[in-house]
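The next block holds one structure in the form of structure tokens; read it before the comments.
Every protein chain except one is present and positioned as in the full complex.
Naming follows writing order (A and B), and every chain is counted from residue 1.
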Amino acid sequence: MKTLKKIACLALALALSLSLFACGGGSKVTLNVLNWGDYIDPDLLRQFEDETGISVKYTTMTSNEEMLVKLASADNIYDVCFPSDYLIEKLVAEDLLYAINKANIPNLSNIDSRFLDLAFDPGNQYSVPYMWGTVGILYNPTMVSDPVDSWNILWDEKYSGEILMYDSMRDTIGITLKKLGYDINTRSEDDILAAQEALIAQKPLVRAYLTDDIKMELINGSASMGVVYSGDAVYCISENPDLAYAVPKEGSNVWFDNIIIPKTSTRTAEAEQFINFLCDAEVAAQNSDYIGFSTPNAAGLALMDPSYAADPTYNPPQDVLDRCQIFQDLGDFVKVFSNAWTKVKAA
Amino acid sequence: MVSRLKKFFSGTYLGLMLVFLYAPILILIIYSFNQSKTLGNWTGFTFDWYAQLFRTPEITDALVVTLSVAAISSVVATVLGTLAAIGLHAMKRRDRLLLENISQLPMVNPDLVTGISLMLLFLFVGLRDGYTRLLIAHITFNLPYVIFSVLPKLRQSSDMLYEAALDLGCTPMQAIQKVVIPDIMPGIVSGLIMAFTLSLDDFVISFFAGNGVDNLSMYIYATARRGVNPALSTIIFVPVVTLLLIVNLKSIREERNAELQSKKVGMKR
Partner (left out) sequence: MKQTKTTKPKTATGMLIRRSVFAYPYVVWMAIFILAPMLLILYYAFTSDGAVTLENIVRASSWDNLRVLADSVRFALYTTLLCLLLGFPVAYLLSQMKKTTAALLSVFFIVPMWMNFLLRTYAWKVLLSAFTNMLYTESAVLLGMVYNFLPFMILPIYTTLIKLDKSYIEAAADLGANPRKTFLKVVLPLSMPGVISGVTMVFIPSTTTFAISQLLGGGKTMLYGDLIYMKVITEQSWDTGSALSIILLAFVLVSMTFMKKAERKTSDEGGGRLW
């Protein structure tokens, strides 16, 4: 035990000296950023800090709803966040967002007009597009002989034990609704019940409900197909060129992650400076290249390797987008979704 | 013969347990030199992840936060918790049971609920500083582990020691310091270690109770979505193990020297 005591003392001394290190901050303006993990090229943060003298404190979260919990709290300290479409709708409704002064974001003109003025934020009063993509099936053609053009293949017994579903209530119930021919934003309890039954019936065929690990499983060939975001598909295909991605004919979800400034922010001018920086064509190109997700920045896409624009996974053609729907805020109806999801998971 | 067999079996058992404990860590260390970000998909040898690690201030910041919060919160929790256990142990049975039950609450409450209720509390009292919030939250969830590792030691030790010390003229404080604490030291140390370990791993409470400060677990949990930098795994482990080995080998050598010394003295006699 004596040794343990010594170790404890040593470790403590080390950590305490480290903490002194941590507390020695400068007097620079600090921007508190809340984003998805690994969703920005860290070199760009350095570049922004060097160019403007503003320091960026970057923290991460794992779901839109976690961000909502944070932003709904009156003492949140965040200045810039990156929520998705349906959450922006909710944040606007709850009056939690700062109305952006577009005069401070001249680079907004770089954004493809297809991604502006969408239903969740008409006129882009509160949000600026950051990344976008679709939900689809990533599969391994060496293991799947049938054509992959319908969600029904995820219900095909032939592939029992090789199917990976996305472990997310909204996405998985969403694609099931699409498979059944319903609206992805349905408010009908019968539609949800049908989706629930379809998912329970599918459960014995499913290898696992995963999120990020779907990538690992498909890259190393442990599973033959799985539901993924298009940006993740781009990464997986670059790691394992055998893989292919398809957005089923029944339609799917198209999603947008936008940049917002919370109403509570005290550094709105610096936050707008940061947003303008991210909308710069070169910055957007470098960022999209790093993350692998599609950029809505037309000027940025033009600067990227032409293979990106030609890749239907990265840059889906208009007919694919036409059959996809954007998620809407469910309001209280989310409880019907979550009860169905509990039944699926507990089945 | 029997004892040698026993020794063999006990050695084998401990060995197997160590293999069980270290197998995943070995895997992580190996994959930290892998070109692909995806665990389990070996594409070639590289030091890139380590280089990238030190180029990313978010990671080094998170590392500093993690280690300092773990150190400070485990020490504070150990001091508070040890004193609490000594006090609890001396209380009447009913009071003690009540307080022991309340002390279990942070263990029983799901992390998420603890995190959000602390967040609401901090909002209510107007505490905004993320680092302080993180510290308070960690001390709070560490406390029961310290208390419940010290209490059994107290139950095991005799109250007579304390009373004897008082009879011999110690003040209660002196008696605690000189008699009780040394007697329950192993419990205190193991409480400290557990508190430190828990603090290193927490991410749910930290996310909600903290405010704009990431620790390593939060960072890892969030970046896991797109693939963790595999070098992160070795970054805490290797320095700690090195440190531990140095300290231990040194103390073993010292003890051996002391033993030799005493043997020599014995022989001379």
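Please note the rule applied: a contact is a pair of C-beta atoms (placed from the backbone, for glycine too) under 8 Å apart; a residue touches a chain by one contact, two chains touch by 3 or more.
The model shown is predicted, which means the values in this text are computed figures rather than measured ones.
Touching the chain that is not shown, out of A:65, A:156, A:197 or A:289: A:65 (per the contact rule at the top). When you scan A:178, A:207 or A:267 for touch with the missing chain, the hit is A:207. Note on the undisplayed chain: of the listed residues B:46, B:132 or B:248, the one touching it is B:248.
Only one of B:116, B:134 or B:213 touches the chain withheld from this view, namely B:116. Residues 1-4, 7, 63, 65-66, 68-69, 167, 169, 203, 206-210, 213, 216, 222, 334-335, 338-339, 341-343, 345-346 of chain A touch the missing chain (whole complex, contact as defined above). Listed by residue number, the positions of chain B touching the unshown chain are 10, 13-14, 17-18, 20-25, 27-28, 31, 39-40, 80-81, 83-91, 95, 97, 99, 101-114, 116-118, 120-121, 136, 139-140, 143, 145, 147-149, 151-153, 155-160, 162-163, 166, 172, 176, 186-187, 189-190, 193-194, 196-197, 200-201, 203, 216-217, 220-221, 224, 228, 232-233, 236-237, 240-241, 244, 248, 251-252, 255.
Everything below uses one rule, namely that only the chains that are shown with their structure count from here on.
Mean C-alpha positions place chain A and chain B at a centre distance of 34 Å.
Within the complex formed with chain B, the residues of chain A that make contact are 1-8, 10-12, 14-16, 18-19, 21-22, 32, 34, 36-39, 42, 45-46, 57-62, 66, 69-70, 73-78, 211-212, 215-216, 219-220, 232, 235, 239-240, 291. Those residues of chain B lying in contact with chain A across their complex are 36, 38-41, 43, 55-58, 61, 64-65, 67-68, 70-72, 75, 116, 119-120, 122-123, 126, 128, 130, 185-186, 189, 192-193, 196, 207-208, 211-214, 218-219, 221-227, 240, 243-244, 247-248, 251-252.
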